[in-house]
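In this view, the complex is presented without one of its protein chains, the others remaining in place.
On to subunit A.
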């Protein structure tokens, strides 16, 4: 492009600085958010994957069972197999540290074996801790802490660390380090036999890492080794284990990426509206250029370049901001953006050229897409006609497309019925997009219809505004579509989050019926209460009933993550937040209640048989009902504690729920429990505390969502103000005529405000409706398919109304302010332009 043309087209961007800046900023925001989400999650995933790689070491296969482990006799059986070159048994525990508000991952390993399979876990005896026989690694009372664990816990070789073993406290000597654990990984290693004895896991291991002999086909070996294993124990490749874990957070990551994509689309839309209006305003100028010999293609190219330049600048800014946001997020909320998927992972910020390049291209694409329609329109114009004044008016003519609108909405409905693709609700997201497109298409029809209804109003300004909107509904599309889209998205998110929070709140009430909760294994750690302790708690004065809870994880197959097993007294299911149909279970069969995730992932329904691997044996249950579980996305199964104990002979419990007797004092009972168990081993909480903590976690999880939502609304408002600013400039001739006809400047300002108000009312009303529809899709399709939980619709009516009024007021204000600019020119000048 020649320098002259560059001046013609690109200088136009400089002339409408505000509009250009806002479009650029919207694209930058979209790129920044998308890129930040991408950077943060890929860094967290990388780090998470590296951690899993490191711990898997050189293992070709891993034998994995429930969290509480499986029979350690399997180790000898598998390690002796012909396919196996080396085997390393592991007992992995998450051990609570009394007096500290954290737990420590401890790996019980065989120091004689571990170096052959996963050298990362090899303990290194500190020189000063070496005993004369150098058997330190086998000693039962020593622990080897990784450099990160030593730093975080403030311990060093020679020092001691208190750990919770069952409901007791044991003191272990730090005898050295785990140098292979790498940076930032807090873990500890001790002898496997010592760990079994100390933590009450005699006869149990949680994992066997296997290295196969060279030349052995891994998949064939996997099948052969899996054949004789106890129920619930699977043989997986480390890659499969990693994929399953990473898959857990995938839906969440896609969700956030979608939110960022919406910001980007909105940015593209802003480019559209400013380009559209700019082209309309420059129609004569462009026609003149054509008349001077500029060919159609060069014109179109020039206009597209305008959009692309905005997209490029926005993209570059977005890349810088995105990295800044990611850096901030690592500091403030951590690598999982507060959602708890990557606990204990501390990723570092790195420049990601691939993602940056991709998002830069997306930014340019958004700019190009926004400029496409106006450019095409300009390309098609007839120079002779466009040179005349008023030709731009035809651009605002808008053909109503009821069929396309209906088609979009109908297709959206159909898409909602389709299943997810690879656990991602692809069709749900498509439906959301179609609803938004449909709503935007409906907008001009709605405005026109509404304008006709307002015919009764008598004042001149009303008449003028009505006539304008009825005659040029395209204007409403340009100005109001941004309002529709952003209001719809904000409303949808608000309804979804409100419904979710409300459902979680009620769910917490249902799952926390007792007065006092005593936990030996808070946050899934390995502490437990022995049966005698349970009896002593039950016998305390003031206790009317206790409900011990036993947690474990069960692998129902080798394709999914293990589900959580919850064994506690359930009183025939009445203690669970049941949803949907239930089934009668014959008295000679054992009932199980599955969470909604289990229904989705494992395709079981009430009344069907469900085989649970308990203590290595398959035990048949009958699904009695489905319950709602917001805590375990990978699924949970609840069974009666008595059935669990009968099947496993395991009498310990991780938590106890305590019901107060009539007239008993909560504080006295809490003090009695504390005396019984000791200050530091058990955590005592009221339902209120647990609930507050849970809701705080909930809010933290949605923090990023809230931020994105605010950004969407902000960009929508940008849209309104840029559109009206450009409109006002484009219409300055019209306003000049009106001035000549006797309207005051103030009246014209009111006219613009009124038009803006009407457009905003229509857009907001439509946004509310569309938003509710989108919320329904989010709740019933996207959430259900992503996270496998249902929720009850909860409309935050007052908040939505207030929000709608604010948006309308802001839109009217934006219209008024931007219109003011147009009226600085004298009426005479404005009109003279026509002649």
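Just so it is clear, a residue touches a chain if its C-beta (ideal position, glycine included) is under 8 Å from a C-beta of that chain, and two chains touch if they have at least 3 such contacts; residues count from 1.
In this section, contacts and distances are computed from a predicted model.
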Chain not present in the shown complex, as UniProt names it (candidates "Carotenoid 1,2-hydratase", "NifU family SUF system FeS assembly protein", "VCBS repeat-containing protein" or "Pyruvate dehydrogenase E1 component subunit alpha"): "Carotenoid 1,2-hydratase"
Residue in contact with the excluded chain [from A:47, A:60, A:83 or A:191]: A:191
Residue touching the undisplayed chain, where the options are A:10, A:54, A:97 or A:138: A:138
Among A:68, A:110, A:352 or A:734, residue touching the chain not depicted: A:110
For subunit A, residues in touch with the removed chain: 72-73, 75-77, 79-80, 89, 110, 112-113, 132-135, 138-140, 191-194, 196-197, 202-203
